[in-house]
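Down below is the structure, laid out as structure tokens.
Of the protein chains in this complex, one is absent; all others appear in place.
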Amino acid sequence: MTVSPSASSASTASSGADAYTADEMMTVAAARRLRSGSCFVGIGLPSVAANLARRTHAPDLVLIYESGTIGAKPGRPPLSIGDGELAETADAVVSVPEIFNYWLQPGRIGVGFLGAAQIDRFANINTTVIGPYDDPKVRLPGAGGAPEIAASCREVTVIVRQSPRTFVERVDFVTSVGFGSGPGDRERLGLRGSGPRTVITDLGVLEPDPATCELVLTHLHPGVTLDRVRAATGWDLTVAPGLRETEPPTARELAALRALTGGRG
Amino acid sequence: MTVSPSASSASTASSGADAYTADEMMTVAAARRLRSGSCFVGIGLPSVAANLARRTHAPDLVLIYESGTIGAKPGRPPLSIGDGELAETADAVVSVPEIFNYWLQPGRIGVGFLGAAQIDRFANINTTVIGPYDDPKVRLPGAGGAPEIAASCREVTVIVRQSPRTFVERVDFVTSVGFGSGPGDRERLGLRGSGPRTVITDLGVLEPDPATCELVLTHLHPGVTLDRVRAATGWDLTVAPGLRETEPPTARELAALRALTGGRG
Amino acid sequence: MATVVPLAEAVGNLVHDGDSVAMEGFTHLIPYAAGHEIIRQGHRGLTLIRMTPDLIYDQLIGMGCARRLVFSWGGNPGVGSLHRFRDAVQNHWPAPLEIEEHSHAGIANAYVAGASGLPFAVLRGYRGTDLPSRTPNIRPITCPFTGEELTAVPAINPDVAIVHAQRADRRGNVQLWGITGVQKEAVLAARRSLVTVEEIVEELEPRPGAVVLPEWAITHVSEAPLGSHPSYSAGYTVRDNDFYQAWDGIARDRDTFLAWMDENVLDRKAAR
Partner (left out) sequence: MATVVPLAEAVGNLVHDGDSVAMEGFTHLIPYAAGHEIIRQGHRGLTLIRMTPDLIYDQLIGMGCARRLVFSWGGNPGVGSLHRFRDAVQNHWPAPLEIEEHSHAGIANAYVAGASGLPFAVLRGYRGTDLPSRTPNIRPITCPFTGEELTAVPAINPDVAIVHAQRADRRGNVQLWGITGVQKEAVLAARRSLVTVEEIVEELEPRPGAVVLPEWAITHVSEAPLGSHPSYSAGYTVRDNDFYQAWDGIARDRDTFLAWMDENVLDRKAAR
């Protein structure tokens, strides 16, 4: 397999045999984080990535949607978390209170997959509001299942496009806790999951430093420069000592992804 | 319809065309208390009485068993609260937590039907232990659903054979609260149902005095003397001013009852 | 105790200005026909409760029916924002909208408490987030056995719950299946309830995954075929994903929105 030329931005497709977009790189990188086990899936990119993992290296991955479907095997990523196909293909369908209380809350679910409108250096996530709460610049959809997914899944993966507007020093509103204000906060709050282990963007991968809990850059996607990532980050970004380049998508990954999205995304 | 000769004791059948036992009188009298609406049914005599009501004057009566069957229509009274026929004939079958939490606890159910090993002057019920708790004379089955049935049904009917051993001044153990130690206790305890409205025995019917909450005798079954009821009561029994005689079982009631029990009880 | 009546009559009987109204259906079985009837009847000052406000609440808010919204996720699933909801919150158009904001787990448990006759529910939730600072109805509670601190939310007991289901029998027993969401909890938590159904049948044949709501736990049942469009009723209709995407364009602009409502909701009669 030839290594593909890199994607240079989220919206620009690269050329060549294995050309791919930055969004495709991001989705493939996210899918790779999922091994067998269970995954609590939000809608959008997380759903695409989880379905991609199930169709490539993790066929036994159990997809759990907050609509109450356990072990759903949708033919294409659903537009909503309540699409009919999720129920029809699920091992079990339970009520919404049950999915949160019996399945998410006790920490049974391996990976929680979240998006973000803002994320800060301690991986706290905002999906509620940009600007002041009482006089918002942008009113966002709100919390949904995210606060408890972030609290209770054994670990969390965040997928988000990287820009200075999304990667901020301090989120305007903490919708979902990453590491709060640093080490020890999760324990103090009684959050049982280990929190965000990976933040996957269209530019690279960030992971929390085990000592400081601060997100540091561990991978650059092919063709992305460090300067570009720094410019897209609203805080003084630390780079991990062993910074690596992400493996580009394989032809098989790309084919599976495009089959899923019908070329979108 | 001829008025039948009276049953003279729980175990002695009377003779004649419409002869019936004292237990049959008790069961029929209990069934008559049930109108349309819903009834939370314990096993044994309550179940027979509730099923009898459904087959005579209250065909729309909704039977709810603690096993989770709502609207069960068993062909014969089940031996246990979990017999298969209850589920097969039910409008809905729900989990045991759900039957207690969503159906019983909010006060949705009209009548709770309870038995008793001991009952006292304030209609408190013991089904736990005779004698000291730590060194019991007789260890009984315990609470089951009764404490919350007694607390939450809109009203409670108790069916119990009357004797000085069962009708006691003070129960050895309060398994289920009637009126506690008198007026105002239910409100103080936050019990939402109105408590026992009727205690039906093989000798007559007792009801709480609205002012004192003490059980007073309101009906004698045919042929039962007041002296006999007093002798079967472990406290100084008050008789209601308008003491009446219970209507004896009709031929239709008896036929339906015997069809249900196969001649037993 | 359920009575089967036409939709306009059911909404007329059950919904009054100023009521708290919960319309549930988690993506599936959303009671659009009933929502449109509320809009046609011109109710005002409603407290609208719903985990995922969706397009139906965008319409109710945009038409000025709501004074307050209790919710956990207010977006157009898979598409983007609810523009009428945003316009109300950001610009108070057509009227100011108070909000009480929760997480899904919080609202789901508040309905469970409501259905259970309890004043509150306990969950592992909200801890460390900014939600408790904005929603006074989120409070700490301490385990009386372990001393651990958890979170409490008060029960939701709406004046009226409205849900859509696939079928009912003539007595008003209701059957729904597929993704069943919090519909049972919403109906059992409410003082009064309306279930709209795709059809009324002679007998409710048992089905895998079906939830049955007995008639004595419901106030009114109304037939409303296609009553969940553009949401769906598994076994009867499919989700109109194109409409969800088209809504983004319709709702973005106030005038376009009003024109659409005029033509598609106000001019139409209730199904029956």
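Labels for the chains are A, B and C, by order of writing; each one numbers its residues from 1.
Please note the rule applied: a contact is a pair of C-beta atoms (placed from the backbone, for glycine too) under 8 Å apart; a residue touches a chain by one contact, two chains touch by 3 or more.
Note that the coordinates shown come from a computational prediction; the quantities given were computed from them, not determined experimentally.
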Where does the absent chain make contact, in terms of the chains shown? A, B, C
Which of these, B:128, B:233 or B:246, touches the one chain of the complex that we don't see? B:128
Contact with the hidden chain, among C:16, C:40, C:68 or C:207, goes to C:207
In the full complex, which bits of subunit C touch the chain not displayed? Write them out. 117-124, 137, 139-141, 143-146, 148, 150, 152, 154, 206-210
What residues on subunit B make contact with the chain left out of this view? 43-44, 66-69, 78-84, 86-88, 93, 95-97, 100-101, 104-105, 128, 133, 136-148, 151-152, 173-177, 180, 185-186, 189-192
Those residues of subunit A which, in the complete complex, touch the missing chain: 37-38, 62, 70-71, 91-92, 101-102, 105-108, 152, 192
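We adopt the following convention: only the chains that are shown with their structure count from here on.
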Please identify the chain lying most centrally, where each chain is represented by the average of its Cα atoms. C
Expressed in whole Å, how far the mean CA point of subunit A lies from that of subunit C is 29
Hey, how far is the Cα centre of subunit A from the one of subunit B, in Å? 59
In subunit A, which residues are in touch with two or more of the other chains? none
Using the touch definition from the top, which residues of subunit C touch two or more other chains? 112, 184-185
